[in-house]
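Here the complex is missing a single protein chain, while all its other protein chains stay put.
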Amino acid sequence: MLVVMKKGSTPDELSGVIGKITQSGLAGHISQGVERTVIGVVGQTYPELRDMLELLPGVDEVIPISKPYKLSSREFQHEDTKIKVGDIIIGGEELVIIAGPCAVETEKQVLDTARAVKAAGANILRGGAFKPSTSPYQFRGLGKEGLEILALARAETGLPLITEVLTPHDVDLVAKYADILQIGARNMQNFTLLDEVGKVKKPVMLKRGMSATIQEWLLSAEYILSQGNRQVMLCERGIRTFETYTRNTLDVSAIPVVKKLSHLPIIADPSHGTGKWYLVAPLALASVAAGADGLMIEVHPNPDQALKDGAQSLTFESFEQLMAQLAPLASSVQRKLPAKPGDKIDQ
Amino acid sequence: MLVVMKKGSTPDELSGVIGKITQSGLAGHISQGVERTVIGVVGQTYPELRDMLELLPGVDEVIPISKPYKLSSREFQHEDTKIKVGDIIIGGEELVIIAGPCAVETEKQVLDTARAVKAAGANILRGGAFKPSTSPYQFRGLGKEGLEILALARAETGLPLITEVLTPHDVDLVAKYADILQIGARNMQNFTLLDEVGKVKKPVMLKRGMSATIQEWLLSAEYILSQGNRQVMLCERGIRTFETYTRNTLDVSAIPVVKKLSHLPIIADPSHGTGKWYLVAPLALASVAAGADGLMIEVHPNPDQALKDGAQSLTFESFEQLMAQLAPLASSVQRKLPAKPGDKIDQ
Amino acid sequence: MLVVMKKGSTPDELSGVIGKITQSGLAGHISQGVERTVIGVVGQTYPELRDMLELLPGVDEVIPISKPYKLSSREFQHEDTKIKVGDIIIGGEELVIIAGPCAVETEKQVLDTARAVKAAGANILRGGAFKPSTSPYQFRGLGKEGLEILALARAETGLPLITEVLTPHDVDLVAKYADILQIGARNMQNFTLLDEVGKVKKPVMLKRGMSATIQEWLLSAEYILSQGNRQVMLCERGIRTFETYTRNTLDVSAIPVVKKLSHLPIIADPSHGTGKWYLVAPLALASVAAGADGLMIEVHPNPDQALKDGAQSLTFESFEQLMAQLAPLASSVQRKLPAKPGDKIDQ
Partner (left out) sequence: MLVVMKKGSTPDELSGVIGKITQSGLAGHISQGVERTVIGVVGQTYPELRDMLELLPGVDEVIPISKPYKLSSREFQHEDTKIKVGDIIIGGEELVIIAGPCAVETEKQVLDTARAVKAAGANILRGGAFKPSTSPYQFRGLGKEGLEILALARAETGLPLITEVLTPHDVDLVAKYADILQIGARNMQNFTLLDEVGKVKKPVMLKRGMSATIQEWLLSAEYILSQGNRQVMLCERGIRTFETYTRNTLDVSAIPVVKKLSHLPIIADPSHGTGKWYLVAPLALASVAAGADGLMIEVHPNPDQALKDGAQSLTFESFEQLMAQLAPLASSVQRKLPAKPGDKIDQ
């Protein structure tokens, strides 16, 4: 932490600041510039200290230096985190392809979609049983019945499941069905929920909040990690900006930034990130090119009859086309798609 | 709902759209422009219909017209909602002044502050027992013990209490102590929590989310209202923008906008809205000038030792000064401050 | 300037940074923290140094400390700048009220408006002869003819004129007619234009760019000041955010922030700031409450026939009402409105 004194601050004010620092059990190193004096605070500082020091007379600004997140940082763990879900490794050379409907509607819808995305090369099934919805008058998901439909689809296809949990009370129930728990963008700072999924022994995918900085996102991951659950992956799903043509602005830069600052795997969600189905394929390719460890794609048998987010869902056919485009692109950046059901395996 | 067809769309595409509309139990009125054809959809539409229609061949855009919120709209209820808390009326001619510390720290801190803000003219006491915190390593509040301290302060001063509830599980507990339940900005779209406070018979203050549009905010109010709780007030507390000098950008315009669109009372929080104590007074004055029904102000006996948000807290003295400035300004816009303990009452 | 070294940076890397600093004619003071080493750079630094140092091995971050603007800062000049335009003083106790049409359309329109706003208490006339327009197919102003119409209105009413200049080539022409030159939001970083108005001996009003930080705004003022023209006033006119209900988000907080950081007068423009006529009055009141030195208001004889920005223009009647509301509010914050034509003058 650095305390920058005002131009023309007095020696008394300087002593006041130094006094406050030593009184807090820390030390202050003075560095005299031409225009300003700066004090380097030495010792284990804490966030509240900043506010306190900023209020002292003569202080212009207090600048934190140590990064506020620890367990999620590259400095804490140099090696990439790899998360195992059955035979799948998230965060390795092989990309993970998560696909399925936005919301679970019927058994047939989910089973048809599961079969189709598996055939096209997806290796994890997504589907929402509990759905957050901006308006109370919109569809909010089938709840437990939805989880059972998803479990049926897993039983038939062998695809592991990811599904969202909305509230601490439902964590145990959802964890009984899901292979990966999803925390949605609106809940990125629902700290009670983060605590709760931090206590579960299941991987968690943490979506970035609509207006969360990358630092705040990593601090939310820190909540889960600090409860003992180290199987956390992140998901970039678009941020809110002034541009209204797209539903959100997919922050593709966040992918290499997260790779630099953190060891956690990162997935991209171009469906929510753009809100328009015809933008999903170009942004999926872009995300993999930028270093994403996987993709999360909404697929629906009949997007024009979907109860939720139809406008951003791919049909089976367009999902298959996307997978065909992805294969050569992935290999151009030294990544691989998951093996498809019929693929021959190199020996 | 209006369906705008593409330039050069075919008669077949037009029939397709009309077919889909009638099949959904609605009617479509065609309006032929020079460049484009527009279909007005007549009947009770629903949000998912938009996505469906947008995907049909020949459709360029679907524009919703009916506002998606009902119970919170001025059209639904023309008269201002007035909320009674003891003798206080929120949403009337008299402003409501909510003051107190960001977080409950000690009994002495809360009691001292309660006495001081009451003496200066506040009529509701604020204080957080459950605190949301960006980092898991920061202070998260005293919990139940904090609620008990607040109750003590009410018993002594007679000031009603507002305090935040973070999770559905705590709603009953917090409602036992609080006179007004606060939903924080990070929870504006925690829909399970909104449902829960919608079932309680206590007034609720709903803060605007950091990146929520005014429409989304009113839709979140709609969650509470539609559960049967009509005692909802809103609180503008700043939105996230590119400007970093202030912690948030207090959207003062949102105050008259809410007054126009909705009948719900609106409070301004210039403490979180600016993040700097020396900006609290000018923005408090500005908010009342713009039509706010009240203010929520952080006050602390020793801001430089506060465990949370000290930099934006007023001292007792600066709060008293603010109240002195507020009185003439309020009367210049036909509002009144609450009567102070020693005030003579007109007979 | 502070150089923050990476955790685990080597002594060699530290020497490398110190070497680069001394080689640049400056000195580096080392401050060893528990986790990181920080170097305080002493001497007159320059912006490019930051980039250079940031690239050296072992460096984590370089943090500038000295504020990059000088002439516009409160530290450079403690006293408020007051600008004289005829008998009017901008930046004093008396507010300045600038009113008139967005664009000059006809002689009658301007004369009628000038008379009406003068009668209601405005003391400066606004009107655009050169108009920036998002689309090439919209009205772009009457040019020189518009300036002549404005001059006629001044001759008749005695109101000084403010009008926008769009391009360096027109500065001399516009300066011949105008009493105050206006630089619009889109030109806040048109540096050639800033240089040019910096050479003129006329006051300049610099509007904030739609996505400009307060620091960038003050740096643009610095361009004008550093050319020798010290008669600069600022104008907050709204920033671009995600909220689309209002045309822009008027950043009312910027008013007291500018007052703290700078000695330059600041005017608020609630017409562009909100884009809706019914929001102009509440935001005008709010701006004055927050400390603005004046207001800039669009007024039109027939807003529904205006060639530009009719939706945000006040009628004569609603302008008169606003002035009536302003008078008591201004005096509640120790400001005065300009004397109106018929006012008795205290002797």
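Residue numbering begins at 1 within each chain, and the chains themselves are lettered A, B and C in the order written.
The rule is simple: contacts are C-beta pairs under 8 Å (C-beta built on N, C-alpha and C of every residue); 3 or more make two chains touch, one makes a residue touch a chain.
Note that the structure is a prediction, hence the values are computed from the model and not measured.
Check C:263, C:308 or C:335 against the missing chain and you find that the one touching it is C:308. When the whole complex is considered, the residue among C:60, C:107, C:148 or C:216 that touches the unshown chain is C:216.
Shown as candidates are A:57, A:228 or A:256; the residue that touches the absent chain is A:256. Hidden from this view is one chain, which touches subunit A at 211, 213-215, 239, 241-246, 249-257, 260, 273-274, 278-279, 282-283, 285-291, 325, 328-329, 331-333. Where subunit B meets the missing chain, the touching residues are 2, 4, 7-8, 29, 31-36, 38, 40-44, 61, 63, 65-66, 75, 240-242, 244. Summarising the interface, subunit C meets the missing chain with residues 46-48, 50-56, 68-69, 132-140, 166-169, 186-187, 189-193, 210-211, 216, 219, 222-223, 226, 240, 277, 303-311.
Assume only the chains that are shown with their structure count from here on.
Both copies, subunit A and subunit B, contribute mostly matching positions to the interface they share, with over half of the numbers common to the two. Centres computed as Cα averages put subunit B at a distance of 31 Å from subunit C.
Distance between subunit A and subunit C, defined via averaged C-alpha coordinates, is recorded as 39 Å. Chain centres here are Cα averages; for subunit A and subunit B they lie 27 Å apart. Within subunit C, residues 241-242, 244 each touch two or more of the remaining chains.
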